[in-house]
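For this depiction, one protein chain was excluded, whereas all remaining protein chains were kept in their positions.
Let's look at subunit A:
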Amino acid sequence: MEALQVETVGMTMRFGAFTALDAVSMTVRPGTVHALLGENGAGKSTLVKCIMGFYHATEGGLLVNGREARIADPIDAQRLGLGMVYQHFTLVPSLTGAENLVISRADAPRVINWSAERAQIAEFLTRLPFQPELDQPVSRLSAGEKQKLEIVKQLYLGNRFLILDEPTSVLTPDEADEMLSHIRALCMSGEISVLLITHKFREVRAYADDVTILRRGRMVGGGAVSRLSNDALAHMMMGDAATPRAPHRQETEKRPVLVVRGVQARSRSGTSHIRIDDLTVHSGEIVGLAGISGNGQTELMEMLTGQRPLTAGNINVKGAAYSATRQEARDHKVRYLPEEPLKNAAAPSMSVAENLAFRDFDMGTSGPRLWQDRRAMERAAEAQIIGYNIKTTSAHSPISALSGGNVQRTVLARELSGDVDLLIVANPCFGLDFNAVAAIRERLIAARNRGVAILLISEDLDEIMELSDRLATIRDGQITFQGATSSITRSEIGVYMAGHA
């Protein structure tokens, strides 16, 4: 089989009155990497879902190798040789790599002769530039390994057109470069064509031949990458929206606020330990903690919020031992913004106003109160909804009805309200659109300038580089580097994150 040419012709998708995709025509030439660029909500995923048969386009069609293709469901797409690697992996967690490969084949034999299958897989892998892990259950693999296995699976299934949905978002810079080089090599050799969904210009520039840019469901530009400048790409992607200005940093007084010494705890899997020997966050600074997903960040957050018992060491806040009780958090003015706030920091079916009041609903002007003051709660909520630009139909709607960015803003509003001395945030901008990201980062910088000590745990290296004064890297549950952000380069950080040269 050869690489496929895939074309969309005037593809339009309407959901009721809302047009998610408006007459998009694009051509992915055989044996090329074609980048699909756009902000969140620009229609990228709608477009690929139409191609893969998850949605049926309202108008327009699809040509594969110049012939019209009717795709009713993903199975049809697979029959034509179209495959997709999702951001949320579709590998089955409890099955091993080999089991995942074999069972995803439509013609999997009724009784699987494992030695024959393994020999066949081994033979197939000799033609590939990278080797996936096949014997471990997928749930034990790192994100990078899962990604590799996903891509191998698509090739193993005989797919010759692959859609990669932000494939590098879970990888270190080095891993990402390695993976994309392999993809590019496969394209150049004429084995596959690739549609690469991304929002990173660097990747577009280094690895894509052509680019298509979507904004609000419309195709606003495209062509050969070599003929477009980064500025032109940014302008097309963002429209006339102002490009973010670099946040202004003020000089601040530095006193140690959070001091973590020799703390240990068991990891989530229970098989290893998290050991943080020394981590200090001062007032008026942002310390970024970089690391690949699953290297102990979640556990560290849980240790700091008192959700994970410590087996050794202690945590100090402003010189006093801290075990994250509600009283201590209140006394020392410690606040948290955990990842996935709808799940970890909100009661989904309670209203926005109630969620905003979680920190102080039980406190009156003179000590603890027994009855809630609903009217004061509402007034405070209205003020914060305006102040933080939270888009909700009313203060009474359940927080689960809000978009991800607005949930994030709501929780941030709650955590930054009143006096805050220490803020611990994890992946605050994950999955948010451009404007929401800019707004949240601005808030964090403003808090820093006010003298708040901020520990920023993030898997987005760009975010850490942009926001933090100092940064640390975490790998296998241990801090591998600490220093000023200006003292280290991206690729050096990558080495500390991945642990190999």
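The working rule: a residue touches a chain if its C-beta (ideal position, glycine included) is under 8 Å from a C-beta of that chain, and two chains touch if they have at least 3 such contacts; residues count from 1.
Keep in mind that, in the parts below, contacts and distances are computed from a predicted model.
Asker: Identify the UniProt protein name of the omitted chain, choosing among "ABC transporter permease", "3-isopropylmalate dehydratase small subunit", "Ring-1,2-phenylacetyl-CoA epoxidase subunit PaaB" or "Tryptophan synthase beta chain".
Answerer: Going by UniProt, the chain not displayed is called "ABC transporter permease".
Asker: For a quick check of understanding: of A:S25, A:S94 or A:S394, which residue touches the chain that isn't displayed?
Answerer: A:S94
Asker: Can you work out which residue in A:I75, A:A232 or A:A347 touches the chain that's missing from view?
Answerer: Final answer for the missing-chain contact: A:I75.
Asker: Tell me which residue among A:A72, A:V111, A:L370 or A:I386 touches the hidden chain in the full complex.
Answerer: Looking across A:A72, A:V111, A:L370 or A:I386, the contact with the absent chain belongs to A:V111.
Asker: Please identify, in ascending order, the residues of subunit A that touch the omitted chain?
Answerer: That gives, for subunit A, the contact residues 74-75, 78, 88, 90-95, 99, 102-104, 106, 108-112, 114, 266, 268-270, 308-309.
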